[in-house]
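Here the complex is missing a single protein chain, while all its other protein chains stay put.
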Amino acid sequence: MVDLIVIGAGLSGMMAAYTAAKAGLNVRVVAKGLGSIHWSAGTIDVLGYLPEAYEGSVKRPFEAMQSFPDTRPEHPYALMGEESVSQALATFVALSKEIGVPYGGANNPGDNLLLPSPAGAARPTYLAPQAQLAGDLSRTEPMVIVGFKGMRDFFPELIAENLNKLGYKARAAFLDVKLISDQRDRNTVQLAHGLDQKEKRIALASALKKIVQPGERIGLPAILGMSHHLTLLAELEEATNSPVFEIPTLPPSVPGVRLFTALREHIRGMGVRVEAGVEVINSQATTANGSPGKVEWIESETSARPWKQKAPKFLLATGGILGGGFDSNIEGRVWEKIFDLPLTVPQKRTEWFEAGFLSQNGHPVFNGGVTVNKDFQPIDSAGKPLFTNLWATGNVLAQYDPIQERSLEGTAVATGIAAGMALSQ
Amino acid sequence: MHKLETEVLVIGGGATGTGVAWDAALRGFKVILVERRDLTHGTSGRFHGLLHSGGRYAVKDPHGASECIAENQILRHTHTHCIEDTSGFFVVLPEDEGEFPDKFKAGCDAVGIPCAEISVAEALRREPLLNPRTSRVFEVPDGSADGFLTAHATSQAARNAGAQILTYHEVVDLMVAGDEGERNVTGAHVRNVVTGEDTEIHADMVVNAAGAWTGKVAAMAGIEVTIMPSKGTMIAMNHRLVNTVINRCKMPSDGDIIVPSHTVCIIGTTSVNVPEPEPLRIEPWEVRLMMEEGDKMVPGFAQARVLRAWAGVRPLFQDNYDSGKGRDVTRKLALLDHKEREGVAGFLTITGGKWTTFRLMAEATVDNICQQLGTERACTTATTQVPGVEQGHYWVGHRLHDIEEKKLQGDIVCECELVTRTMIENAAKRNPLLTLDDLRRDVRLGKGPCQGGFCTYRAASILHEMDKAGTWQADMSDEAGSTAAWDVAYLQSPAHNLASDASPLSVSPQREEKTLDAFNPNLLLRDFLQERWKGVTPILWGRQLKQERLDELIYMSLMNVDHLPDKELSSPVTDFYNFDTTPNEKEEEVGNG
Partner (left out) sequence: MHTKSWHSVGPSLDECIKCNVCTTYCPVAAVTDKFAGPKYSGPQAQRFREIDQVQTPDHSVDYCSGCRVCNEVCPSGVKIAELNARARAHIMAEEGIPLRNKMLGRNETLGKLGSIVPPLANFGLHNPISRIVAEKVMGIAKDAPLPKWSTSGTFGSWMKKTASQRLKSDKKVVYYHGCATMYYEPFIGKAAVAVFEHNGFEVLVPPQNCCGLPLLSNGEFDEAEKYHQNNINKLLVYAQAGLAIVGTSTSCTLTLKEEAPELLDMDGEDSNALKMATWDIFEWLRELHESGDLKTDFVNMQMVLPYHAPCQYRAHRVGKPALELLTIIPGIDARESHARCCGIAGTYGYKKEKYQIAMDVGQELFDFVHEQEGDVTMTACDSETCRWQLEHGTDLPSRHPIEILAAAYGLYDLENRKLASE
């Protein structure tokens, strides 16, 4: 019988499931659908910007978070301490190698990387998939950014021009998308699948050979294969005698799909069941006066009777507003949909937003969430766990804006592993 | 200083202004039109999109109603493709019963508005989401009008007849000659908003068609024209909950019309006196009211996804009228002959009215011009079709149909609204455009559920690619010689934009000398994102809030747009994106019922 039900198949839910399964628990992951990993750059952003120093990016995230226990004590990194965060990320790196999508970081350990974004900005991130690493902007080789005429999600001219304005050397070049695809309509995932085929890889390699100049490195959109992507990368580097790197694109994110697929396959191999299409709509808990309650079961909607699922432990990783774990209405109410956990989100719409979309302070509505203790159990205003057997991780958590500060994947990985460990004891 | 000579100078590029330019040009006058931003920047770009049958005014304002039905029928012929033949229902809900429905029918009959009572069952068959408690339904020939396409098609017709249309040219002063009692407006001093270059335009007749800014323009000639801006807020829902215009059959009030418009439906509106045409604040009570009223006509409306909110101002002319009641001021058109009124010749103001009657307003204006200039030239706009009418009435499925038939799926840039890359390229080449917002008006970029989440980046990048390749040169000077411009009649149709074959506009000399910052792609991107944000914050909750968070992930986490270079740049044409539009949070209704 199942020991733990994880609700939500995002990065934090998957890392929690992995951690618990490694500790020997029988885990089932249920999710309404698949989430934000499919939209992201595929990198692990740990901490990119601090509002108080917004112009420049964070150079060394673990040093930056050292002050968090004083300055932002409720931030997930403060709850864990930077030592644990660092260990969690090291666990992720090791796992990534094991599952065939190896991730790496800057040459100087502890530094953030700066990688080119699809608009040509410099994105701070901590870990990137191997396929993106040669884009490290601290390297000196000039870049040729190669796009495909007929592909709508990647624009080399813009990327090159902006990189140049930022002080990096780059130029743009084009190939025809027909070189790598026979289909009329091509999104990034379809293009990537196409490049798993050998003849397309050969065509691409020889075309690139003609474009690249000695001493350059080649930037391509992140479509270099799905199941054979590392092989393709190696082939291209060999054929062109140049470093090759991917730049992430608009969703769907091929690097995200690669990571998710590999993770899911791996934890399935560990005996974890991952069921998508299961929307949890209800829960039942016993309550006790003054003492923490206990979650008895969750219920998911089906084509007929709701499916009641019992387990001794539950983990909420439903992703907040972005992931669909929270809902909101015209009255200004924001609520957590399954356990109705108290949220720190302002309950008045006029307090939700800043005037500027790209506000450096972020919008208050996205900052709020579920307050937890150091073991990632949701707590009440007195600091006591609301339930003995419920944990919460990732974007549902309060007191940080993972998009504004660029910590979405870092907090997901760290809190997922931390909660997984805490609940396995 | 640059100088231009003309006979008629029209100030204002909305429905009225473009209508005047068209009418005057058809009558053989030399015409220049100046507009401070893009066409329909003002009220004509922010109205409800309703082609009135006149039913709404049948009881309260029979004269206005009869004008509406006459113009309704004319516009269906002259601007066929700008209109969707949705038909309209006036529905009687239980709380609307009483004498009014019969008065309504009688009123329609009296002024010649085709009005047929249909069975509730038939109404529900055609509109399944209509309130089943509806007790009576009357059908009238309301339609849905595309204000942007209309202004474009009308200006193209004007240009085809020799007019010059100068967008992004703001009137900074009127040129007035003569002394007290015998003064004479001789033209206007305009400034190219982007380059800062000034031009003197000498004209025999200056027409002030500046909508909500009419008063400010008149003041430049020392004339007082009191415009009472009456704000109306509208809300667009994510999809067409109804395909027919739905009106409440009762005395006109707030939130009592739902208009299907392209892929959305729009509920409106309110009527709140405001001091200035800009900035306009959308109050929470307005939003709540719209949702409640919508829910009465279409149960479930309040739970449907809300896409966007905006406000426009009705430029109500106060002719020494001071009661403070916005709605009761007549919507009648007001043609002010300033020679007669204030002894200032060469200057006319045309204001008031409603969108449906723009052609009539233009006719009255140009008739007066003829009279003042001493020539007799008949108006032909009622029977002259503008370019593009052969496409037939608008049909919501047409873009999808085009894409399916011509297999253009791979060319789609704005997926929500099915805008292809070729449409964007042609819009950039054929119509002077500067911002992505201009593109939005031209081809509906960013108007769908994701509110620009995906297409903003693509469009900005496409324009940038074109810029690098030298195939896009936005040219607002519109001097004679730019021949391929303004073929805007087919901009909205994927099937008519298979090849990016329009030759580019002539190169503007200014463009060659310096890179205009206004074309900077990073600026375009940031500005459009802000413009989209402005329109959603009043209605952001539930699914649209989730959508915005995804858009944030894309533009911040993934693209890092907030750390792109050129942060210090700003554009004079997008200053209004950064106006403070924080609601005043008044709890009670300020407008009248």
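So that you can tell them apart, the chains are marked A and B in the order they are listed, and the count of residues begins at 1 in each.
Here, a contact is a pair of C-beta atoms (placed from the backbone, for glycine too) under 8 Å apart; a residue touches a chain by one contact, two chains touch by 3 or more.
Fair warning: this is a prediction, and the values are worked out from it, not measured in the lab.
Chemist: Looking at the full complex, which residue from A:A23, A:V93, A:L179 or A:A276 touches the chain that isn't shown here?
Modeler: In the complete complex, the chain left out is touched by residue A:A276.
Chemist: Looking at the whole complex, which of A:T43, A:S57, A:N162 or A:N187 touches the chain that is not displayed?
Modeler: A:N187
Chemist: List every residue of chain B that touches the chain not included in the displayed model.
Modeler: Within chain B, the residues that touch the unshown chain are 125-126, 128, 238-240, 243, 263-264, 300, 303-305, 395-401, 404, 409, 415-416, 418, 448-450, 453-454, 543, 546-547, 550.
Chemist: Footprint of the hidden chain on chain A, which residues?
Modeler: Counting only chain A, the missing chain is touched by 31-35, 38-39, 183-185, 187, 189-190, 193, 251-252, 257, 265, 268, 273, 275-279, 300-305, 307, 323-324.
Convention: only the chains that are shown with their structure count from here on.
Chemist: Where the CA atoms of chain A average out and where those of chain B average out, how many Å apart are those spots?
Modeler: Those two chain centres are 42 Å apart.
Chemist: In the complex formed with chain B, which residues of chain A make contact?
Modeler: Interface residues on chain A, with respect to chain B: 36, 39-41, 45, 57, 117-123, 150, 152-153, 155, 157-158, 161-162, 165-166, 183-186, 248, 250-251, 321-322, 324, 327-330, 332, 349-350, 352-353, 355-358, 360, 365-366, 403-404, 406, 408.
Chemist: Any idea which chain B residues touch chain A in the complex?
Modeler: On the chain B side, the touching residues are 284, 287-288, 291, 302, 407, 409-413, 421, 454, 457-458, 460-462, 464-465, 468, 521-522, 525-526, 529-530, 532-533, 537, 540-542, 545-546, 549-550, 552-566, 578, 580-583, 585.
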